[in-house]
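Shown here: the complex without one of its protein chains, the others still in place.
Now for chain A:
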Amino acid sequence: MVKVTVDGIVVDVAPGSSALQACEAAGKEIPRFCYHERLSVAGNCRMCLVEVSGGRKPVASCGFPISNGMQIFTDTEVVRRARRAVMEFLLINHPLDCPICDQGGECDLQDQAFGYGADHSRYRENKRAVTDKYLGPLVKTVMTRCIQCTRCIRFSTEVAGVPELGGVSRGENLEITNYVEKALTSELSGNLIDICPVGALTSQPYAFSSRPWELKRTDSIDVCDAVGTNIVMQARGASVLRIVPRINDEVNEEWLADKGRFVVDGFRRRRLDRPWVRVDGKLQPAGWADAFSLIATRLKGVPGARIGAIAGDMCDAESLMALKDLMDMLGSPNIDCRQDGAHYDTSRRDFYTFNTGIAGIDAADALLIVGSIPRQEAPVLNARIRRRFVDAGRGKFPIAMIGAPNADPTYTADVLGEGPDTLAKLAAGELPFAEVLANAKNPMIIVGHGALTRPDGPAIAKACWDLAVQAGAIRPDWHGFNVLHTAASRMAGLDLGLVPGAQGRDVAGMLGGGVDVLWLMGADEFAVQDIGPDTFVIYQGHHGDAGAARADVILPGVLYAEKPGTYTNTEGRVQRAFRAVMPPGDAREDWRILRAFSEVAGRKLPYDTIEALRARMAQAHPAYGQAEHTRLGTTDTTPPQAGSVAVAATPFHPVIADYYLTHAVCRASPTMETCSGIYVRPAIEAAE
C-alpha cells in the first residue's frame, strides 16, 4: 500500500491508484465529468483538478498516479480558482435551457456549477449549436448540451461492446455522433442516459414526464431476465414513471438492460384490474366472491390428478410457494414452472444454477457457451463476460460457443459447431479448444436454454457436466458448471419444487385435455392454443395476454412493481423487492389471492402474513432463510441424470426470437413494440 496525505489526512491506497481515488479514500469529494469508475480514464474535462506538493500547476487527479508520501490538496485557493475557470469554459457553449431539460435536478453540470462554479457569467458571445443525432427510439439527444466528456463513447466501446459512437471533427466543431443515421444496436443503450453527466442523452420514452424530486423511489428487482438486476422503481402517484439501476457489484454493477428499463410503459396498459368469468363463451366482469365460488364449484369432485397448474416466468417466490402448497392441498402432482419445457435434474441445486456466480466470471480464464446467446438472454451478464474478456487482454480469456453461429456476442468467440455433437468432439480432445479447457485454471461452461429445452436436454446437461469435471472445473473452491436461465421465476420455481411430482404431468402433459382444471399463474409463454377445449382454465395474472384470452375465470394479480416479493436470480441469489405502487382496481397480491381462494375451497393455506409465508419458504428450501448468498463449490462430481435420451446432432436454436417482446408486460409496452419494429423485425424480414 502507498501512503498519501490528502488535505492533512493520511490514507493508504493500493499502488497504481489515481490521485482521485486517494482523495475519495480520504473522504474528499472531487468534482468530475469525464471520469467514471467503470470506464477508462479520459482526463479531458479537467474538472477534477487538485494541487500536488512539488507540482507547479494543478493536475487532473483522475489520471494522475500516486506515489509514496505524496501530498494532495483539494481545497486551496489555486484549486478553487482552477475549477471555477474550468467550469466557466464548460459553460461557454452549454445552453441555459435547464428549465426545459430533462436532466434538471439530477444534472452533474448543474450541481457542480452550483458547488464549484462562479456566481455569474462573463460570456456575451454566441454559443455554438449542434445538430441532434438519431440514436434509436430509446435515447433522446440534445447535442447542444453535450460537454464532450466522451463517457458515452467509452461506454459503448468498452462496456456495451458496440463501438458505434465517436467524436468526429475537432476543436470547436467536435461532435459526438454515430455519423450514420442508425439506431444503436445495443441491449444496454439505456445506460447511456445514466452515464451522461448532462442533458445531452436523456430517455426518449420518459421525456418531459416528471422531475426527479417528484418521484418516490423504491428498491426492486428486475424480472425481465434471470440476472436479478437491482433496480429502483421511481413512481409518482399510482404510476411507475421510470426504472433505473441500483449499484450491486455482485450482480449488475450499475447497468440495466433496455428491456428491464423501458418496459415500464407497459405497466398500466392491458391490465387485468377486476375478476372476469366466462359466461356463454364471453368474459363478463365479476366480483371476487363470484369468481372464487365458480372455481370452487368447478373443482368439486375433480380428482387431484385432473387438476394442473403452470407458473409463469415473472412470478415472485411467495406466490410460487402458495401455488405449490395449494396444489398439494388439492392433491395434485401436476405443477410446472417450466413453460418452455426445459429439462433439469432438480435433485441437486447446482445442477440448475449459474454456479460460478456472476461476479465469479471475473476470475474465470476460459469459457464455453453451449446453446445460449447471453447477449439476448442476459445482457448485463454478457457485459460482465465482455469486461472479463477485455480486462484479461488479448487471448487470455478464450471463449468458444456451440450454436448461434451468426450472433455477435460483443467479444471474440470461436464457434466450434452448431449442434451438441460438438461436445463429444471436445470431450474426446479432437478440437483445439479441448486443450484450452484442460489447461485453464478456472474454466466455465454455460449451458443455455437453447440446449435444455430440447428433447435431448438432459443428455446435453450431462455432457457439459462431464466436460466440466474433465476440465477440473468442479472443485470445492470453483464450480464451473453454469445454467443460464432466461426466466426470473425459474430458480425459485425449481427450488420450491414447482415441477411435476410422482406421476405428475408437465406442461406438455397438461395440454390437450391432460387435466380438467388448469390454473395458470402469469403463464402466457407456452402453446396456449393447445389447451384442451374442455379444460377449465383459471388465469391469475396482471396482463391481458394469451393466457387471459383463453381463460374461463380471470383473477387479477399484480406486477412485480406492485407487490413485495422475493426473486432468485440465475446464480441462486435470493433477493427481495418492495412495493413501489398500489395495484390498479381490484387486483390483489398473488399469494393473497391463492390464500383467499384456499379458504373458499375449504383447504386453507396455513399462513396469513407474508412473514409466515416466507418462513414456509425457508422451510421448503434453506436458501430462502439465509441472509447471505454463498457460492457453491462441491466435491461431489456425480453428473445430473440424463435418463435414456442420447445427444442428437440437430443444431441449437436461439431461445429468444425477439428480445424486446418476451413476456406479457413488454408486449403491452409501446416502447418495446417500437424497438422490436426497429431492431428485430427488419432482421427477421431480411432473413426470410
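Assume a residue touches a chain if its C-beta (ideal position, glycine included) is under 8 Å from a C-beta of that chain, and two chains touch if they have at least 3 such contacts; residues count from 1.
By our rule, contacts and distances are computed from a predicted model.
The chain that is not shown carries the UniProt protein name "NAD(P)H-dependent oxidoreductase subunit E", picked from "NAD(P)H-dependent oxidoreductase subunit E", "Succinate dehydrogenase", "D-xylose transport system ATP-binding protein" or "ABC transporter permease". Across the entire complex, the residue among A:Asp108, A:Glu158 or A:Glu175 in touch with the chain not shown is A:Glu175.
Considering the full assembly, A:Pro163 is the residue among A:Pro65, A:Pro163 or A:Pro670 that touches the omitted chain. Across the entire complex, the residue among A:Met87, A:Val130, A:Ile335 or A:Ile385 in touch with the chain not shown is A:Val130.
The chain not shown here touches chain A at positions 128-131, 157, 163-170, 172-173, 175, 178-180, 394.
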